[in-house]
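A single protein chain has been omitted from the complex, and every remaining protein chain is retained in its original position.
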Amino acid sequence: MHEDEEKTYFWSGNEACAEAAIIAGCRFFAGYPISPANEIAELMAKKLPKANGIFMQMEDELASIGAVMGASWCGVKAMTATSGPGFSLMQETIGWGFMTETPCVIVDVQRLGPGTGQATKCGQGDVMQARWGTHSDYMAIVLSPNSVQETFELTIRAFNLSEKYRTPVILLTDETIAHVRERITVPKKERIEIIDRKKPTPKDRRFFGLEDIAPMPAVGEGFNVAVTASTHNEYGIRFTADPLIHRRLVENINNKIRKNASEIEDVERYNVEDCQVGVVSYGCTSRGVYEAIKEVEKRGVKIGHIRLKTLWPFPEKAVRDLAKNSEKIIVPEMNLGQIFYEVKRVACNVDVVPVNKIGGGELITPEEIFAKILEGGSQDN
Amino acid sequence: MQKYWKEVVKITEFSVQKYMRSLRQPFCPGCGLFSLTHAFLKAVYELGYENLSKFVFCSGIGCSSWIPSPYFMADSIHTLHGRSIPVATSIKLLRPDLNVVVFGGDGDIVGIGLNHFIHAARRNTDILVIMGNNMVYGMTGGQVAPTTPLKTRTTTTPYGSFEYPLDAAKLAAVAGASYSARWTTAHPKELKEALKKAIGLDGFRFIEVITQCPTAFGRKAGFRNVGEMLKWFKDSAVLVQQADKMDQEELEGKIVIGEFVERKRATLVENVYAIMKEAQRNGK
Partner (left out) sequence: MVNRIEIRIAGHGGQGVVLAGQILGKAAVYDGKNALQTQSYGSEARGSSAKSEVIISDHRINFPAVRKCDILIAMNQEALDKNLVALKEKAILIVDSTNVHEIPQTKVRVFKVPATEVAQKTFGKSLYANMVILGALAKITQIVSTKALERVIRESVPPETMEANLKAYKKGLQLSNGSVLQGPN
């Protein structure tokens, strides 16, 4: 790939993810085979050695995410890719990443569960797991692309956000977007913004839990950095009982996301200011929404659409804006209702109507969304 | 802050303080992990390392994992229970110039983390794993471990354990380690020499250290004091060369000590970087 010119390709979402990771500066990947995420690992295995990076297929997902964390503490951008069952296995270490403020990217290509479910079929059931998958208090950044092009863009953004806020970032894609091939344009290199973590100056000693994001040393740089996911002070020294140190640390690692939520949140807004009916969608499901909207508008109904590119932190303001004018808000998702409850929480004075479909990887069709938009009367949920 | 960083202090004679933060390790009185700490740092000293700047320590959860973290004046990564070896693996791959040492207990390394242990030995991952084997889950109050001898009383085997213990040193040797040895805290000199040797070798190196836990193991198992436990280690220790000639019955209750394997084969780092070169040479 010539990096100094814009180029067009016909890639799958998984291909776009791997290519973008390399461009974002990812030089370490560890993973374990799982459908439908395998193409990412396979492409990373091919590309990384040529880019002086390292690919490791580990013995399980626990080892994969562990190796990713170790790589990050070597100052290297690192990623893993998995699907629901593997994502479940990784949760404990993802929590370790939040507590130690370790930047890394975890790609979850959603399939159907729970359990083994339908391993090769599309679903959107990991939305809440991506937010709350590990125990206790933390704030996750979760991005959700709806095209191959956007998988490319959000993979790079995932790395940038993780480096900027020193936190694990989850790219929550789905089987449909991962496997569909589409036209994609890779911009010129100088037009792609790449953010790297803040490094300490030689005099810095405070690397953890600061109100501002602390600089991050790497091992072998002479900082004698002590990394622990047990409660620690800003020097990394463990305090397993002190209530104040725990409170301050955990509040600060939450606040660094909460206070910057408006910058992290990203939505596509359509006709939000002037609509009778609203739709909130994300991921592959949003593709049917676009078509449904065209059809509904032909009938003279004014419709607004918020498409979530950031799922977490949940873009409350955008949804509140949509709720201002809408009589009802439709929330289509390929699960039995997850973002639906978030919309309901934020748009509490509006009728919020779910459109749910699971099984076989069947997408929610434009017709099904169309029907729900035009359906009269209130729904009881 | 001074107690966390004391670059100005210069100790020329050997003292564990030379390599440690001014914090006291939190082990119980009489704990064998003090001896293990001493043996390791003495080995480092005798090898001529003025400080630990060429080392990275990874550990998991459990008493042994607190040996380096955060007490060693060094880079230390305190990972989750059982996950020190995967973290150490990527660190070594990305920083082959550093000595990556894993400290962990028997529960951490061959209980919850056993999968990683076997695969690291299989890959000949260039790390030194030091396992403090106290035959019990000490930090959580003395529950039965995969290393607890048969019929031993613990808090979760109140009538005696009904499982056979795992032979970690032998397992490492079979799985492909470059070096595997077992000593006890009653053999401090041999332990220190083994550590010195292992630090200098390449590939996956494993040292199992049978260590006394008077609090969580000793009391339940019927030992009245530390001395009795050390005497037990000494009296039941059999060198591996001798043990090879003994039958199952004779070996009952014995602690086999010594070197289980020492071999040379290409390490993970060597193999990974060789393939990387290959990939870069061959266009597509």
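When the chains are written out, they are named A and B in that same order, and each has its own residue count from 1.
Here is the rule we use: contacts are C-beta pairs under 8 Å (C-beta built on N, C-alpha and C of every residue); 3 or more make two chains touch, one makes a residue touch a chain.
What you see is a predicted model; the values in this text were computed from it and never measured.
Listed by label, the shown chains that the missing chain touches in the whole complex are A. When the missing chain is restored to the complex, the residue among A:P49, A:P168 or A:P366 that touches it is A:P366. Across A:E42, A:E291 or A:D351, the single residue that touches the chain missing here is A:E291. In the complete complex, the residue from A:T8, A:S136, A:T201 or A:N349 that touches the missing chain is A:T8. The hidden chain makes contact, of the residues A:R183, A:K317 or A:R345, with A:R183. Along subunit A, the points of touch with the absent chain fall at residues 8-10, 176, 179-183, 284, 287-288, 290-291, 363, 365-366.
Operating definition for what follows: only the chains that are shown with their structure count from here on.
Note on chain placement: the centre of subunit A and the centre of subunit B lie 38 Å apart, centres being C-alpha means.
Within the complex formed with subunit A, the residues of subunit B that make contact are 1, 4-5, 21, 23, 52-53, 56, 58, 69-70, 73-80, 82-83, 85-91, 93-95, 97-98, 115-116, 119, 272, 275-276, 279-280. Touching subunit B in their complex are the following residues of subunit A: 28, 30, 49-50, 52, 54, 56, 58-60, 62-64, 66-71, 73-74, 76, 78, 92-93, 96, 205, 219-220, 222-230, 235-238.
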